[in-house]
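Here it is, the structure, as structure tokens.
With one protein chain held back, the other chains of the complex are shown just where they sit.
By written order: A and B. Residues from 1 in each chain.
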Amino acid sequence: MNADNTGAGWVGPLAAAAGLALAGAQWFIFGYAPVEATMGVVQKIFYPHLGLAWWGMFSFFTVFAAGALYLWKREARFDRLAGAAAEVGVLFSALALVCGSLWARPIWNVWWTWDPRLTTALIMCFIYAAYLVLRASGLGRERRALVCAVVGVAAFLDVPLVFISARMWRSIHPAVFKRQGGGLEPEMLLALFVTLFAFGLLWLCLVALRARQLAAAERASALAAGRMGL
Amino acid sequence: MVLTLDRVAKFYGDKPVLREVSLALAPGQVLLVAGENGAGKSTLLKVMAGLSRPSAGTVRQGVDQSRVAYLGHQTFLYPRLTALENLRFWARLYGRDGGEAALLAALERVGLARAAHEEAGSFSRGMAQRLSLARVFLVDPALLFLDEPGTGLDVRSRGVLRAEIAAARERGAALVWVSHALGEDLPAADLVLLLDKGRAGYFGPAAGFAAEGGGA
Partner (left out) sequence: MIRPALVIAGKDLRLVLAGGVGLAQPVLLGLLLVFVFSLARPAGELVPPQAAAGVFWLASLFAMVLIYNTLYSLEEAHGARTGLLLAPLAPQAVWLGKGLAGAGLLVVSQVVFLPAAMIFLGQDFHGGVGLALLTLLAGDLGVCVLGSLLGALAQGQAARESLLTVVLFPLLVPLLLAGVRLGGLYFEGALEWEAAASWLGLAAAFDAVFAAAALILFPFVYTGED
């Protein structure tokens, strides 16, 4: 396994680009996109909410794909990628839920709606938080990577089932609350795309940095073990 | 060849436990695996038995899985089942359901006939290992892995062990034997593999090993 010095190359500029993109997105959200007629300024939390939710979901897909790749190839880097993606995914999803809550309160006067998408995000948070607890448990390294990969694959298979069941559940109590559906003005759409792009860059930075941290930690413990003659 | 290893390596993370081990074992041969503590003997045995995937290289067993057996520190017993029930379970899994008579005969051979209806949990270490032995020889193995099987056994049990191993050899079984008591077990071996920090320090005929001053 070679020292991962090549990583330093692209993450730095990427982080700078992410910062600029996020700043740009802020302008698009507040300066460019119009204020929504019925909901007012509060509606603007929808942009980061969607950015976080989308990339949180993509994180979980990454955990699934990295897990499957690890089961196939048994290369440690896939295990580390899965771990990093899970952490960022839980963070992003939790923040997305908070945004959703902050949005719901002034508009519909409740802290939580059983919207199927929000419900799915909440369950996913639980599942992947459990995944992180599993990673931190004291299993032997190879076994832990295998077990986590299996749970990561199973968890993602569960997502569509959770979503469908949440939707069926909600249809029993018909919605008084309607989500921001289509009917976005073109300026809003553009602001949304910029936000999604900016959050994507941020996601990539965070996952890459975290994965490199995990690799460095492993090298450090291997060195320490070697020094102790183990 | 009953067992072939081709440049097998095993890493736990970055830590190498086995490095480039190659060997071949023919039917009827006894391979003695020796080395210091931590040299990788038990790991090698696991890899050879197919319990652990090698990080590199290949392991090939030339016999059907139903004729591979393993005798080690752990006895594979269920403490709350009787000796007979334990034996019956493993016999069924291996497709050797020869009926009560065959099972009792197997227990007789290892001197446990009178304890057939006792719970295995009440057995001494020697009795448990003998029950394990009965399990192994019910399978009639063509490839047998032994991981320091004599440890902690009383004289009687060790005698039974030696007798059964000799009988297996006679039937053409190949044996892989991890041993600590090199001097004691060397005469029984055909081939020797000496592991030194995961690397094959010596692999070849036992006679050659003794000549080089090994087993001292």
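In this section, a contact is a pair of C-beta atoms (placed from the backbone, for glycine too) under 8 Å apart; a residue touches a chain by one contact, two chains touch by 3 or more.
Predicted model, so just to flag it, every value in this text is computed and none were measured.
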>> For the chain left out of this view, which of A:V110, A:L161 or A:L189 touches it?
In response: A:L161
> From the list B:G38, B:P79 or B:G208, which touches the chain that is not on show?
Replying inline: B:P79
>> For review purposes, identify every residue of subunit A that touches the missing chain, sorted by number.
In response: 71, 123, 126-127, 130-131, 133-134, 137, 140, 142-143, 146-147, 149-151, 153-155, 157-158, 161-162, 164-166, 168-169, 172
> If the missing chain were put back, which residues of subunit B would it touch?
Replying inline: 46, 49-52, 64-66, 68-70, 72-81, 85, 89-90, 92-95, 128
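FYI, only the chains that are shown with their structure count from here on.
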>> Based only on mean CA positions, could you tell me how far subunit A sits from subunit B in angstrom?
In response: 49
> Can you list the subunit A residues touching subunit B in their complex?
Replying inline: 1, 74, 76, 140-142, 218-219, 222, 225-226, 230
>> Which stretch or stretches of subunit B touch subunit A in the complex?
In response: 12-15, 53, 55
